[in-house]
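Below is one structure. I have some questions about it.
The other protein chains are all here in position, but one chain of the complex has been omitted.
A and B are the chain letters, set down in written order, and residue numbers restart from 1 in every chain.
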Amino acid sequence: MILPGQLLMAFIVLFPALVAIYIGFTEWSPTGGDSFWLAYKDWHWFDGYKEALTSHEFWSAVWRTVLITGVCTFVELVLGFTLAMLLVKDFRGRGLVMVYFLLPMMVVPAVSGFIFQKLFQVDGPINGMLSLLWPGDVALNWLSDPSLAIWGVMIADIWQWTPLMFLIFLSGLVALPEDQMNAARILGAGFGPQFTRLIIPMMRPILLIAVIIRAMEVFKLFDPIYIMTQGGPGTATQNLSVYFYRLTNVSGRWGYACAVALLVLIALSILAAQAIKPIERAQNESMEELMGAGTDEAPVQRIEDAIDEGARA
Amino acid sequence: MSSITLKSLSKHFGTLRAVDNLDLDVPHGSFTALLGPSGCGKTTTMNMISGLEQPTTGEVYFDERAMSGVETGRRNVGFVFQNYAIFTHMTVAENLGFGLQSQRRRERVSKEEIDRRVKEVAETVGLSSALDRGAARLSVNDLQKVALGRAMIMRPTIFLLDEPFSNLDSAFRAYMRAELKRIQHDVGQTMVYVTHDQVEAMGMADRIAVMDRGELQQYGSPDDLYERPANTFVARFIGSVLNNFLPVRYADGGLAVGEGRVELGDRRAAFESRATASDLTATIRPERVRVVDPGDASATIRAVVTLVEPLGPKDVVHLEHDGTALRVALPPSERPAIGAALGLCFDPDQVHVFDDSTGLAVR
Partner (left out) sequence: MKKTLRITAIAIYAVVFGFPLYWVTTMAIKPKAEENPPGITLWKPQDPTIKNFKDILGLSKTSDSAFATAKDYSALTPLKNSFLAAGGGTLLALAVGVFAAYGIARFRAGGAQLPFQILQLRMFPPAAVVIPLYFMFIYLKLWNTLPGLILIYGAVTFPFVVWLMRSFFQDVPREISEAAIVDGCTQWGAFFKAVLPQVKGGLAATGLFVFILNWSDYLIVLVMTQDKWTTAPLFLSTLSGGAGGQEYGHQAALAVLLILPPAILGLSIQKYLVRGLTFGAIKR
């Protein structure tokens, strides 16, 4: 049953990995004219790996990727959660409002990159709106100023994916046991204690999953960045994905690119092993069990307890 | 301890009248039950007392003080939910101490004080050995104790319980009922207890408010409800064995019941002063019917046995008379055979009469 799938995966993952390992030991490029299995002509052992590990450009790309991942995930989490809290109390037309907020997610990322590239122009609408709020004209060089460009890119991602966090959190919040919230109210807990001692702890599994999933995707971010800045100005917005692309299609260093790719892939595999656990757990259990509700069912533990009690009495 | 007064309390959801014009006086220190079938408005009334819901019209008073501006957390009400609503991601101790923790600044309670009171309350409800256990792994009976303790620790002036024992096994339920009644009596705590189980209400409460479809049917002691039902609903709802209902006619100072007659004596005045001559229904408790031989002259009517239910100390004998199903209680030693004819004797004092058009008792 899974054989065709495994074949497909072998084709797309396994063979390329083997090829990459092979090419990674060489300094070969397709533009040299030879087909890839002749790459051994340019064999240079681990030079590629050594270069990568000492390359300033590589490590700054790594750093930039981590920065973008951290900032975007965090901002999206906060904004998304806030919006979810705002909409948790039902009202007429809430369904429509939710549909409205889903739209940014549905936009093709490349198109989002296109839109923001235009919006961030020096004479573009974003500067235009800022000019309304700021005395004088705002003429920020969003995409050509090295210190601003990375913010432009992050803003584009935040715009597109905050709605996802919002959606995830809203489904979680709406499922929270109302009785417990009422009990807290009666016991005198104001919004503060309700939030910190009830809502956040009960939402922990969802928060974790949302962060992991979003971080995984932001890490790989390519389309909007490449369209907005091509990784520039200079290398100001060059994250790992853009770095890979430029190594190959711009600099033509395919062999070296393979080495770098393998380094990154190995590091990610180790990370993946850690990150997968909460997702796996969630896939196998229901949200109710994770949140610990369900006092009307009697799990084995409770039956054992009752027997213990009976034995003691 | 406070008294609770409800004045013209109503809660409407659009056209649905969940609670309609409720007037109720719960004296302080008493144990009052709100009794009625599902949907009668008892839980909504509780929610208005606790502050979880706001009344559409009317007012809730604690000891003369109007509660309309007072938010839930400040009413000092203890509430036990039907499904306990225990905070499952916390330990037992954290659950018990939650109220005090949340109000620390306001109440000016120190951490040591909270610990002390948590231990104290755990002792009272019998959870001392479970204080550090995660609440998600407790048995249903223990959850019940946590729910009680969590409310008790706040020393509330009023205690509200929403069918708290319906999820317990019957042995434990009987035990908890006795425990609760004892605590309430010892402490003198004002308690309002919601239930749909009239046996429970009759056994525990000082006074019972019977509700149906948002309206108060009758408010009185268990005896009042049993002996002097105000309308047919109460007559039907109260009583472990279903009451007997017979169509009757008023005739010259007495009631014509089937082929027999019940003399009314002084009560005739109530019937004579009635403006309209609408149909009447009489009720008599199965336990209060005297069973005699069919040939006995004192028998009011004769009926035929259709079914006998042996219930231990007594039998419930089902009979049929002229199309109406009736029930009487007999000791097992006098168990009749199915198909046998029995004479049923109705004492005038035991007979209650209701007007069919209003359902109200004719007095």
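Everything that follows uses one rule, which is that contacts are C-beta pairs under 8 Å (C-beta built on N, C-alpha and C of every residue); 3 or more make two chains touch, one makes a residue touch a chain.
None of the values given here were measured: they were computed from a predicted structure.
Novice: Please identify which of the visible chains the hidden chain touches across the whole complex.
Specialist: A
Novice: Which residue from A:53, A:78 or A:111 sits in contact with the chain not drawn here?
Specialist: For the chain that is not drawn, the touching residue is A:111.
Novice: Specify the residue from the set A:52, A:164 or A:187 that touches the hidden chain.
Specialist: A:164
Novice: Who touches the missing chain here, A:52, A:72, A:187 or A:227?
Specialist: A:227
Novice: Name, in rising order, the residues on subunit A that touch the hidden chain in the full complex.
Specialist: Residues touching the hidden chain, for subunit A, are 1-2, 4-6, 8-9, 11-13, 15-17, 19-20, 23, 30, 35-37, 79, 82-83, 86-87, 97, 99-119, 121, 123-125, 127-129, 132, 159, 162-164, 167-168, 171-172, 175, 206, 209-210, 213, 216, 219-220, 222-223, 226-227, 240-242, 244-245, 248-249, 254, 257-258, 260-261, 264-265, 268-269, 271-273, 275-276, 279-280, 282-283, 286-287.
The working rule: only the chains that are shown with their structure count from here on.
Novice: Distance between subunit A and subunit B based on Cα centroids, please, to the nearest Å.
Specialist: Whole-Å distance between the two chain centres: 57.
Novice: Per the contact definition, I'd like the list of subunit B residues that touch subunit A in the complex.
Specialist: Subunit B reaches subunit A through residues 50-52, 72-75, 77-79, 81, 83-90, 98-99, 101-103, 106, 134-143, 150-151, 154, 167.
Novice: Touching subunit B in the complex: which residues of subunit A?
Specialist: Its residues touching subunit B are 177, 179-180, 182-190, 193, 197-198, 201-202, 291-296, 298-299, 301-302, 305-306, 309.
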